[in-house]
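Of the protein chains in this complex, one is absent; all others appear in place.
Let's look at chain A:
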Amino acid sequence: MDDHRIMTPQEEQVKWLQDASNSVKRNAFYMKRALDEDNLREALRYSAAMLVELRTSLLTPQKYFELYMQAFDELRHLEAFFKEEHSKGRSYADLYELVQHAGNVLPRLYLLCTVGSCFIRSKEAHAKDILKDLVEMCKGVQHPTRGLFLRSYLCQVSRGLLPDTGSEYEGDGGDINDALEFLLLNFTEMNKLWVRMQHQGSGKDRERKEGERQQLADLVGKNLTYISQLEGLDFKLYQEVVQGRMMEQVVSCKDEIAQQYLMQCIIQGFPDEFHLGTLPTLLAALPELQSGVKVHLVLASLLDRLSRFAATDASVVDQFNDSDAFGQLLGAATRVSEQHTEMPGADIAAMYIALANFVGAVYPDHLDHIDRVLQSCHEALAAHGDIREDRTEKQIIALLTLPLTSYDPVTVLGLSTYPRVMSLLKPATCKAMAVKIVQTILKVGTEISEPAQVDMLLDFIAPLVADVHMDDDDEEDFEDEQALVARLIHRLRANDPAQHYALLQTARERFSAGGARRLRHTLPPIAFAALGIVGRLAAAAPGAEACAPGALFRPSPKEVLQFVHQCAAQLAEAGENAEMALQLFLTAAQSASEHARLELIAYEFFEQAFILFEEAIPDSASERVALASIVGALQRCRIFPAEPRATLVHKATGYSAKLLRKADQCRAVLACSHLYWQDNCETTSEKLGEGGTAAAPKEDSGSPPFGDSEEDGSVASSSQPPVQDGEHVMMCLKRALKIAHAAQQQLAVALRSSDTLPAWLFVEILNHYLYYFDQGLSSISASVLQNLLELVANEMAGDNCQADAGLVAFYNNTLAHIAAQKAKPEKASLYDSLQV
């Protein structure tokens, strides 16, 4: 046996509990035996002996609770026996006296409570007398833990026996006032014991004590729960009796834990109407609480309740207004921050957050309330001094974010108090706040439709728009932030294109200061938004909007396109953004061509794009992509007459030959083939063309709406017929074949003939052939195609090709396509001679 081993505190606890528990069991056994033998005296003796175990000071509250529950269960036997004794003619008055002969106070009081409950139930005594006696006698136990459990037992056994209104014990047994008095007294005594726990014993293990106290909190709170459950508790009683008594105890106990817990209990435990009706008293207590109490949490749960209350019924808000609930709450918050100078800034801010939440929920249309909250918060924090803690700043950000979601963000930002509160933040935090603002606007989906608002908004998010200091921040964060800003640009929107254009101009002006790093994020969305305007301007019937009086001067599509040109040019100048600028030019060119139908401007855009391609595209991979874009854009433009178009097409085809890799060349040439072959106008482009022509006569009638002259190229031209130059197409296709062969040889030289790249190219070429064949290009006869098919089939027969699953699938799909075309009746004649 290693009895000498030192036990850990936990082991000790277990052992002590075990010992006590065994003794309870043993005595309970004798007690029950005595009960069976009808020996009251012995039964009482053993029950007292059993209860003596509860006198222990060794156990932690948790373990003590286990022991208590055990004794609690055993006492039920005794209770049953008392009832039996009573039915045999023994009066409860006798029993009530008899149990008081026990020498030890704690067992005596447990027994007394047990008999007392039976006594009340029998109605031989007035409930109020017994209750009053019990609650008074229990003062004999002044030890905190033991007293708390004893009184908890009292509370438990007297449950349902109170002379509550409507209860069977009402009447001679007393009334609701007696019931209240009992619970209030018990509550007061328990709270005193609970608070005292903190101050007894040595001061060093404060944390442990606080932990233990937290475990016991609900024993105290139970009284308040029972009070709130009394049928007879009406508002008048609450206001005149209950609240005052509770608050007095809460305030006077001067204990942080108790105040924190009890305030929450009171707020959660009693009906909303009671709180609303007694708001002044409730709020008056807040500044009186100890400085360590988290008043903001208390206030927050009160506000939470009130706002949920307001949500139940519209008339509640009227009640709020009648009692100036908002003013009272705001006043309370102000007083709390004045009273508790040492309250952390974060908590002050949290308090105002709660208020802002409340206002948002209850007064969705009272932005002035938000204004007052912000103002009060600013005053409180400005007076506070040290607010530049991270925690505080986080709360301030939360406070500032709140109204953005519940009100129109732009209007909120327009509040004079908003920037004042924001100015409390450190510059670095301002940036976080700016991100928050942008995120919120994006989330809510507000539209910003006034240039002044744009200015204001950009003022708020200034840290994102331009470098404030030499901030050395994370590249990834930066990207994220700028992406947000870019998204924000799409929220600048107005129904009137002129207005919209003005917004974008304002924004661009501001963003220009942002440096190259930001421009590449901010300019493209502006440019694209502007292109959207071009589309809208072009789609609207000219002149229809000119009649809107007082409307802004309406920009011409040309003007807007020039704006886009500036954006793209600025982007190109900013360096490292050539590809982006190139894409922008191309898109703008397309818009100029297909929407605005301004040939000269479209040509200018292409020219700029080509210059960029020549001068600024850094590597061959980008070249390939850029070229593909150029070809794609150019192919769709139908505005150009033959000559300028030929220039552009020639240039693009020339670029394709200058690509480095053979495969790239091959593909580029294939793409270029399409420059010589435009589709017959589909229905949509047909319509556009019609629109264009329809507009022309009006312009010719001598009232050009924008006063632009022909030389500016601002007069819309009509679309050219589709180009279908079979000869050049064939040249391109043949060239592609040649390059593919060359690529094959080159690979052979490099001893990489197993590479499937040439086969890929051949299949691609085959597809292009098929396309033009299908389009009816006369130079491609079935036999030409047949030859190519065989060539490809030969290539594909190689083992290396068969091993490339992707390639095989590509090839098979191509063949399947042919088969499908063959199956179509209208194509049958064309495909008939093809053998696969």
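Here, contacts are C-beta pairs under 8 Å (C-beta built on N, C-alpha and C of every residue); 3 or more make two chains touch, one makes a residue touch a chain; residues count from 1.
Throughout what follows, contacts and distances are computed from a predicted model.
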From the options "DNA-directed RNA polymerase III subunit RPC3", "small monomeric GTPase", "Ribosomal RNA-processing protein 43" or "Vacuolar protein sorting-associated protein 26", the chain left out of the display has the UniProt protein name "Vacuolar protein sorting-associated protein 26"
In the whole complex, of A:33, A:101, A:254 or A:426, the residue touching the missing chain would be A:101
The one of A:66, A:84 or A:136 in touch with the missing chain is A:136
Among the options A:26, A:45, A:196 or A:420, the absent chain makes contact with A:196
Given A:16, A:46, A:81 or A:119, the residue that touches the chain left out of view is A:119
Chain A residues touching the chain left out here are 55, 91, 93, 96-97, 100-101, 103-106, 108, 119, 124-126, 129-130, 132-133, 136-137, 139-144, 146-147, 192, 196, 200
